[in-house]
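Up next, chain A:
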Amino acid sequence: MPENVQQTRITIDPITRLEGHGKIDILLNNQGKVDRAYFQVPELRGFEKFAEGRLAEDMPQITSRICGVCPMAHHMASTKALDSLYQVAPTPAARKIRELVYSAFTAEDHALHFYFLGAPDFVVGPNAPAAERNVLGVIAKVGLEVGKTVINMRRKLRELIILTGGKVVHPVFGLPGGVAKRVTPEDRSLHQSVAAEAVEFAKFTLQVFDDVVLKNSDYVNLILSDAYTHRTHYMGMVDENNHVNFYDGVLRIVSPEGKEWAKFKADQYLDYVAEHVEPWSYVKFCYLKPKGWKGFVDGDESGVYCVAPLARLNAADGMATPLAQQAYQKFFATLGGKPVHHTLANHWARVIELLYAAERMKQLADDPEITDANIRNLPAKAPREGFGVVEAPRGTLFHHYQTDERGRIRKANLIVATQNNAARIAMSVDKAAKGMISGTNVSEGLLNMVEMAFRAYDPCHGCATHSLPGSMPLVVRVRDPEGKVVATLRRDGDGKVCRNAG
Partner candidate 1 sequence: MSDKPKVAFYWCASCGGCEETVVDLEEKILDVVAAVDIVFWPVALDFKRKDVEAMPDGAITATFLNGAIRTTEQEEMAHLLRKKSQLLIAFGACSQLGGIPGLANLWDRRRVMTAVYREAPSTVNPQGTAPQAKHAHDGKQSVTLPTLFDTVKTLDQTVEVDYYVPGCPPTPKILLQAVQTLLSGKLPEKGAVLAPDTALCEECPRKDTRPEKLTIKEWKRPHEILIDPEKCLLAQGLLCLGSATRGGCEAMCVKGNMPCTGCFGPTSRVRDFGAKSLSALASLVDSNDEAEIGKILAQIPDPVGTLYRYSLPASPLRRKKPEVI
Partner candidate 2 sequence: MFETNGTARIGVYVCHCGTNIAGTVDVKSLAEYAAGLPGVVVSREYKYMCSDPGQELINSDVREHKLNRIVVASCSPLLHEHTFRTAAEKSGLNPYYAHMVNIREHDSWVHQGEKEAATEKAKDLVRAAVRRIRYHKPLEKGYVPIDPNVLIVGGGIAGIHAALTMANAGKHVYLVEREPTIGGHMAKFDKTFPTLDCAACILTPKMTSVKAHPNITLWTLSEVTNVEGFVGNYEVTVTRHPRYVHEDLCAGCLQCIEACVYKQPRFDDEFNVGLGKRKPVYIPFPQAVPQVVLIDPETCIQFKKGTCKKTCVEACGDRQAIDFEQKDEVKKIKVGTVILATGFQTVAAERVPYYRYGVYPNVYTSLEVERLINASGPTGGEVVLRDGTKPKSVGIIHCVGSRDEYTNKWCSRVCCMYSLKLAHLIKEHTHAEVFNFYIDMRTPGKGFEEFYHRLLKEGVHFIRGRVAEVTDWADDASEEGKLVLRVEDTMSAMVRRIPVDMVVLSMGLEPHADAPEVRRLFNISCGGEGFFTERHPKLAPVSTFTDGIFLAGCCQGPKDIPDTVAQAGAAASEAMALIDAGSVEIEPNTAYVVEEACSGCRTCIVLCPFSAISFVQEKKKAAVNAALCKGCGTCVAGCPSGSLRQNLFEDEQIFEEIEGVLNYA
């Protein structure tokens, strides 16, 4: 653009915590229109590098430190990579124990996200003052009892994980060919009762969503609105019946039209998934390798794709448990058939997955074989290369190791859930910004709209914690061409928006 063009910048910093803080830099052109919104992840820890030289069997514990919120996802992906590395399958009991614990984890994580992070936007409402738009607001709306139930449910699920997994934050039970600790009959009955409770809890949660969101046309319209819509490919793991599965199965990719575009096993991931590097963010952007990197654009020809609850539902043909299956059908019926491209639908999809996870827990806990003491197959083969994949709450998670003959890591490659979504998130932010920001007139509603664009993904770049009660801390600085701040707009905890010069 011409030399003398006036340009202005808006910085939103910090938003929620991704890996370190997230940061949005919005650059305006001289018409005051958004020229480009940069969605930045400003930290790198480099696990891929310092995994080198470590022992393969330590990886489930080392990589879980990538994320203290979904450590179980990394622990499990890593453990499965060890199965593949040593070419040893877990015993039937061990396999069930793993999926049982993993389901408990998914249920707990989804519940937390829905109530603490997602629900405020709907239960309380996107236009409610920020101070109310948080879990307390949710509780106010649905009653204190619910708050108690949520906290209780979370505790019980986490205690179960500790019981069998050793620790809930950074579990220790995963070993190639099995698990370190068996489920005793006493443990089992505990699992059973909590699972039953979880199913009831999930049903209740679905009801809340029904009553508060679906019965409110404004919300449904919001979900369907173009600002939150991207036509991309979707990826998710499915079982032999093409039903959603978090723990194991094959990966399925559907096109923006909902047609099966690819189906592959973990060890083929390099043929389908590639990462693109941008100089302005530490996060790498995934895309479909055969499509190639076409930039931050959607559509059938773009390599950009999407993972996580909505994507999983889009990529599958159904749910493996009865109640979840019913919800699944209603989901697509309500939102106009497969695939659903509306980002905000993630919240609903998440609740459906919560129900599935609870039901799955119940199935596994009810299976008497789960108490079998035979929980380990000892590796016999020499290690070389291993692939592991699971569906983390935030999407597909790949672990890929190469080792020397003694099982020391030579190379480790990790593609974490949110990386798959990174491009689409950047697009959503850019789209939201372009759609809503004009000149330096930045409103509080605008800021929330921008937040909602990525909050629906439950973003967890390289994994990180959720944002707890409500309002994203936001500052918008309006700067003159030299980058000097001419005005600051910030929204306080109480939701008041105040402006001040300089």
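Keep in mind how these were chosen: all candidates are chains of the complex that A comes from, given by their letters.
Rule of thumb we're sticking to: contacts are C-beta pairs under 8 Å (C-beta built on N, C-alpha and C of every residue); 3 or more make two chains touch, one makes a residue touch a chain; residues count from 1.
Since the model is a prediction, treat every value here as computed from it, not as a measurement.
Undergrad: Thinking of the complex as a whole, which of 1 or 2 is in touch with chain A?
TA: Only one candidate touches chain A in this complex, namely 1.
Undergrad: Flag every residue of chain A that touches candidate 1 in the complex, lowest number first.
TA: Chain A residues touching candidate 1: 1, 3, 5, 7, 9, 14, 17, 20-21, 25, 27, 35-36, 38, 40, 42-46, 48-50, 52-58, 61-62, 65-69, 71, 82, 86, 130, 151, 154-155, 158, 162, 164-173, 175-177, 180-182, 269-270, 273-282, 284, 289, 293, 376, 378-379, 398, 400, 406-408, 411, 413, 415, 463-473, 475, 481, 483, 490-493.
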